[in-house]
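Got a structure for you, questions after.
Of the protein chains in this complex, all but one are displayed in their positions.
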Amino acid sequence: MGSRRFDFRLRVPYAHVDKMGIVYYAHYLVYFEMARSAMFREAGLPYGELESRGILLPVIEAHCEYRKPAGFDDELCVTVHNFEQRGAVLHVEYEVKKGEKLLAAGYTHHVCLSPRGKVLKPSPELKRFLE
Amino acid sequence: MGSRRFDFRLRVPYAHVDKMGIVYYAHYLVYFEMARSAMFREAGLPYGELESRGILLPVIEAHCEYRKPAGFDDELCVTVHNFEQRGAVLHVEYEVKKGEKLLAAGYTHHVCLSPRGKVLKPSPELKRFLE
Amino acid sequence: MGSRRFDFRLRVPYAHVDKMGIVYYAHYLVYFEMARSAMFREAGLPYGELESRGILLPVIEAHCEYRKPAGFDDELCVTVHNFEQRGAVLHVEYEVKKGEKLLAAGYTHHVCLSPRGKVLKPSPELKRFLE
Partner (left out) sequence: MGSRRFDFRLRVPYAHVDKMGIVYYAHYLVYFEMARSAMFREAGLPYGELESRGILLPVIEAHCEYRKPAGFDDELCVTVHNFEQRGAVLHVEYEVKKGEKLLAAGYTHHVCLSPRGKVLKPSPELKRFLE
């Protein structure tokens, strides 16, 4: 994907906001996933189809830095701004913004697995997607 | 609100889908909340503002019937199709559909509380909203 | 199971507590599930084994009444106090207490399904369990 960017918008539900009045930290990993899935879907390669063809992309590493808090009902934009293959690993980078303000940034690492847990080479579709 | 209806759309994240490949049952209550909050926001009465003026609307009862399962990446429409006061209780009814198919239906009951837990009469704004 | 009771204890994580400082309503359905699964496990009939033998017990109806709030770090006791078959439906009732105080009460309804979605009669093990 290189330098292309993909934006995904979401509204913070009450369910995600903790006692401090801010989004609980684990939900950002879900926001990353929602943006990632939307990116696949928009690219014509829905992750559900990949799975039904026997290609799983489990997360093997996740990282997030929290700069500023998000609150209830905030409209957030999650940007996937890097998506590349690094050997057997798919590296995906994310930013979460509220307006112009950067709230959080992070990445996930994935491997291609068969349903039985065998490490796969990226499929031709995924390769095309990555290029 | 009477017979007015409010529609809220969402896409099922991977995070919400269980081993059976269907949306885990508790998430429907979150979907109800998302639709309810969106309705308040669209009506110009964001729930966050109500709260900051000292009006809380905690749930005192919730009910959901699950007719058909939803799956990963499904686009769902949550309709708030009834919203009325019944004595001290706000009664809100919901339907969750995928296309024309009814997946789930339920309701929530709320009371108006002060931050210290005193039961309040609905505020004028809320009353106007209800009418 | 009739009049037998099963108790399950849990501690409320920060993740479950909302802006009002109380457990968000949807989590009670997860607490119900945790108690239900613990009951199956303790009875020597882990739900995971039922599933791997092709018996699924999806929820078709859920109900909860919220009497008093639970807060962060509270130790809760979820009691399954009724578990019975009503025709094709398994009816399970729950109470959530903090010490002697009743916080919430509710029920779930389940059907026995094959992995392909066929309604099954309860298996002999499940029947024995129910008796």
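Just so it is clear, A, B and C label the chains in written order, and each chain counts residues from 1 on its own.
Quick note on the criterion: a contact is a pair of C-beta atoms (placed from the backbone, for glycine too) under 8 Å apart; a residue touches a chain by one contact, two chains touch by 3 or more.
Given the structure is predicted, the values throughout are model-derived calculations rather than measurements.
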Looking at B:15, B:43, B:89 or B:113, which residue reaches the missing chain? B:15
Tell me which stretches of chain C touch the chain missing from the display. 11, 13-15, 30, 33-34, 37-38, 41, 46-48, 71-73
Logged for chain B, residues touching the omitted partner chain are 14-15, 17-19, 21, 24, 26, 72
State which residues belonging to chain A touch the missing partner chain. 19-20, 22, 25-27, 29-30, 33, 51, 56, 58-67, 69, 108
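Methods note: only the chains that are shown with their structure count from here on.
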Measuring from the mean C-alpha position of chain A to the mean C-alpha position of chain B, what distance in angstrom results? 27
Chain centres from averaged Cα atoms put chain B and chain C apart, in whole Å, by 23
Where chain A and chain C are represented by their mean Cα positions, the distance between them in whole Å: 32
Please set out, as single numbers or ranges, the residues of chain A touching at least two other chains. 14-15, 72
